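Complex shown without one protein chain; remaining protein chains in place.
Chain naming follows the written order as A and B, and within any one chain the residues start at number 1.
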Amino acid sequence: MCMSVPRYWRERAYRYRLVGTECLSCGRRYYPPRRVCPVCHSRNLVEVKLPERGVVVTYTIIRSPPRGYEKYAPYAIAVVELLDGTKVLAQLTDIDLSEVEIGMEVEAVFRKIREDGEEGIIEYGVKFRPRLTGH
Amino acid sequence: MREVAIVGIGYTKIGELWERSLRDLFVEASLRALEDAGIDDVDALYVGNMMSGTLQEQEHLGALLAGYIGHPGIAAAKIEAACASGGVSLHQAYMAVASGLYDVVLAGGVEKMTDRLTPDVTFSLAMADDMEYTIYSGVTFVGLNALVYRLYMHKYGVKQEDIANFAVLMHENAVNTPHARFRRRVKLEDVLRSPLIADPIHLLECAPISDGAAVLVLTTLERAKKLTDTPIVIRASAVATDYLSIYERDDMLSLRATVLASRKAYKQAKLEPKDINVLEVHDAFTILGILALEDLGFAERGRGAVLVKEGEIAPDGRVPTNTMGGLKARGHPVGATGIYQAIDAILQLRGDAGKNQVPNAENALLQSTGGVGGTVAIHILSRAD
Partner (left out) sequence: MRTASDVGIVGYGAYIPMYRIKAKEIARIWNVVQVPIEEKSVVGLDEDSITMAVEAAKNALKRANIDPRDIGSVRLGTESKPYAVKPSATIVAEVLGITPNTLAADLEFACKAGTEGLQSSIALVASGMVRYALAIGVDTAQGRPKDALEYTAGCGAAAYILSTKSHETLAYIEGSHSYVTDTPDFWRREGRFYPMHTGRFTGEPAYFKHIINAAKGLMEELGLKATDFNYAVFHQPNVKFPLTAARRLGFNMDQVKPGLLCDRIGNTYAAAMLIGLANILDMAKPGERILAVSFGSGAGSDAFSIVVQDAIEARRDLAPKVADYLGRRKYLDYAKYLIHRGKIRMR
């Protein structure tokens, strides 16, 4: 089950590039992006490219997937704390499910998320994989 | 503000009710509640429901159901706060009576889930979280709770069996509950051997997909005393919210909405955790039951499972919890669950709880949780005598 095309398209920058927002008053960062800082209530937030590296804070293996994700199941989902402390949630890819562990270093990659059947749109986004090299 | 009491309860059995439609279920529960109250003058109806739109392709439940319960014309609306829809529906009904606007209000909840295949229900339940970002990843609602579960074990060094034990107790409690979905015992090894749904959560740690409807009749305490010998007074009604997705929170191991709403509720009721004789927590997954015990102030952080292990939450324990089987075994027809929690507590407060009766139950606390704590409704109910 895919979302409508305009809805997918509208958020593409945030989904494709891991762009969040930063509060210029208190310095907190948010992903997904926000217009109001819920901590200091400042409205002075700007878009910021988030780091593409981080560590797994916690994870699960999805074995009973929702509609649209059956093809990839079972797959790992992790909360990843990026190098700047921002937390995001994403699928892990290019990994044996038995290798996933809390504290492992991961990096963002651009991958297919869902497909609307064989005729519809292909939805892409960010996943994380074990860090490839020291780069 | 006027004091508000519950004078009638009505509910259906919870289960895979193939022959019953959403409206059948709600009408049955409503009529029973009105019969139980002994009145038929209704001013307003709130229907807790999460997924009628996606699973039944039916919205506008307020007007639909008001007509089918025989009261076209009354004020009515669907209340949606994911799995807390029932609790928030009760909160709305409470405010309506307390404010003086309406005298008799139905607080109901209904969910018809089993008409659809599991992947569709899974997708629909996931709408409790942020579809644009969080759910887009492919995480399920079970998966979000599994993330918390794994982190909890990692941080506190708690073993899975101690958390999974919660499910064993729920099944034990449900054996004596006529309206429960699962009236059978399970062993800890059954739970841990059941299929993994989202590691580390096993199937038997999850509340089952179920159909059901439950309704409460609310009126002023003043009128309630004329209607019944056992009015149940609503001592507190509080709702709080949190960041919808767990990764947006600084602390993923505490549901802040539970903490906020329960502190408000204790203050309203002028009660403390030690005064609570019956506890109804939202154990959609075993880990949520454990976290609730901590966030409501019954256990230290990381120590919730100890209460379970030491028998403290059994019907004869210090904090009898989910004495009718909780979401796990009584069942979790999502939008109705918050109302079923109230009903199970009222059965205790009225002394109608049968074999699982808690002696001298005076005060009950209900926790209705939406999403992974995005919304929490807390109610404290007491015997009015």
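Operating definition for what follows: contacts are C-beta pairs under 8 Å (C-beta built on N, C-alpha and C of every residue); 3 or more make two chains touch, one makes a residue touch a chain.
Not measured: the values here are computed from a predicted model.
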**Report entry** Omitted chain's touching partners, listed by label
**Finding:** A
Query raised in the report: Which is it among A:Ser25, A:Ser42 or A:Thr93 that touches the chain not included here?
Result: A:Thr93
Report summary line: Touching the unshown chain, chain A contributes residues 12-13, 16-17, 70-72, 91, 93-94, 96, 109-113, 117-118, 122, 124, 127, 132-133, 135
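FYI, only the chains that are shown with their structure count from here on.
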Report summary line: Taking each chain's centre as the mean of its CA atoms, chain A sits from chain B at a distance in Å of 31
Query raised in the report: What residues of chain A sit close enough to touch chain B in their complex?
Result: 1, 3, 7, 11, 14-15, 30-32, 38, 57-70, 72, 75, 77-79, 87-91, 102, 113-114, 123, 125, 127
Query raised in the report: In their complex, what parts of chain B are in touch with chain A?
Result: 118-120, 122-123, 126, 130-140, 142-143, 146-151, 154, 195-201, 243, 245-248, 252
